[in-house]
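With one protein chain removed, the remaining protein chains of the complex are shown where they sit.
Letters A, B and C mark the chains as written, and numbering starts fresh at 1 in each.
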Amino acid sequence: MTNELERLAERLREFARARDWEQFHTPKNLAMALSGEVGELVAEFQWLTAEESANLDPETLARVRGELGDVLLYLVRLADAVGVDLSGAANAKLDENERRYDPTTYRGSARKAPPLD
Amino acid sequence: MTNELERLAERLREFARARDWEQFHTPKNLAMALSGEVGELVAEFQWLTAEESANLDPETLARVRGELGDVLLYLVRLADAVGVDLSGAANAKLDENERRYDPTTYRGSARKAPPLD
Amino acid sequence: MTNELERLAERLREFARARDWEQFHTPKNLAMALSGEVGELVAEFQWLTAEESANLDPETLARVRGELGDVLLYLVRLADAVGVDLSGAANAKLDENERRYDPTTYRGSARKAPPLD
Partner (left out) sequence: MTNELERLAERLREFARARDWEQFHTPKNLAMALSGEVGELVAEFQWLTAEESANLDPETLARVRGELGDVLLYLVRLADAVGVDLSGAANAKLDENERRYDPTTYRGSARKAPPLD
């Protein structure tokens, strides 16, 4: 059974091929497109308080859902273009973070800004 | 069988819970963290030509792989925080794009910048 | 008397010329570099509360100052590369926003996310 990210990558390959858009989909261009989409996503949250961001009204949530989808599409397409297994890369990073941030030492730590990575 | 994005979301939930970092993981903060990681990814490509970006040297590729992993981690965590099915959102967007960009009309079109979305 | 942004643009022209880096400073590349620097700036604020972001500790403030400087450098360089008068562009946008957002109608409005632009 093919996994969901691989299926998305295949759909995107076919989408680009059918429109002869592969010429535009260089890793450099795709990184820019990803950045533009993340900008739209961030803009949805920019004037919200932390609380409001955790309780989106239906209209905002619908737009956020669309932007999250866009971001994943470009992320999958970019990973495919450079030959990276996206899921493997994320799990490897999380393995690393689990070792790096000891749960006891970093518990609730706000001093050191807690990154996922 | 649980899919790979759902497994990642669950690993991230447990990762945050074990460190009491849920307090930091508001949608607003996660959108910012995602944006910061995408900035690091874009920086890898900024001085490369289109051709160079499609033929990364091993050191750059390793860094790009790490950044792609970071971006997916925050993207999955953010989608989870707002209750969005990431894979469903991406497939819905791609469905929409397939309808919107007729393969014949938009074939190889550089006039209208071809977005995925 | 030359204004400060024009002086910065001239310093940057000379900086690039002296290193033969003009070849890398296409508008496309400079837009990416700007995006990368803004990502670093955003990362400084990502885990802070609104209150904390308004009361930065000296170390964070020093880093933020450096990032703000980097962002202005690339912004000035990009505007110069495309032949845009940056100060004129900003004042024109602010003129437009003053007309568009009537002070009475939009007073304290949180409903409609208040953009500067």
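Following the convention adopted for this analysis, contacts are C-beta pairs under 8 Å (C-beta built on N, C-alpha and C of every residue); 3 or more make two chains touch, one makes a residue touch a chain.
For clarity, every value in this text was computed on a predicted model and none was experimentally measured.
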Chain C, residues in touch with the chain not shown (by the definition above): 1, 3-5, 8, 11-12, 15, 18-21, 23-24, 26-29, 31-35, 37-39, 41-42, 44-45, 48-50, 53-54, 56, 61, 64-66, 68-79, 81-84, 86-87, 89-94, 97-98, 101, 103, 106-110, 114-117
Sites on chain A contacted by the missing partner chain, in the whole complex: 24, 29, 32-33, 35-40, 42-43, 45-47
Chain B, residues in touch with the chain not shown (by the definition above): 28, 31-32, 35, 42, 46-50, 110, 113-114
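Criterion: only the chains that are shown with their structure count from here on.
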Distance from the mean Cα position of chain C to that of chain A, given in whole angstrom: 25
Centre-to-centre distance between chain B and chain A (centres being mean Cα positions), rounded to whole Å: 2
Two or more partner chains touched - positions in chain B: 24, 29, 32-33, 35, 37-39, 42, 45
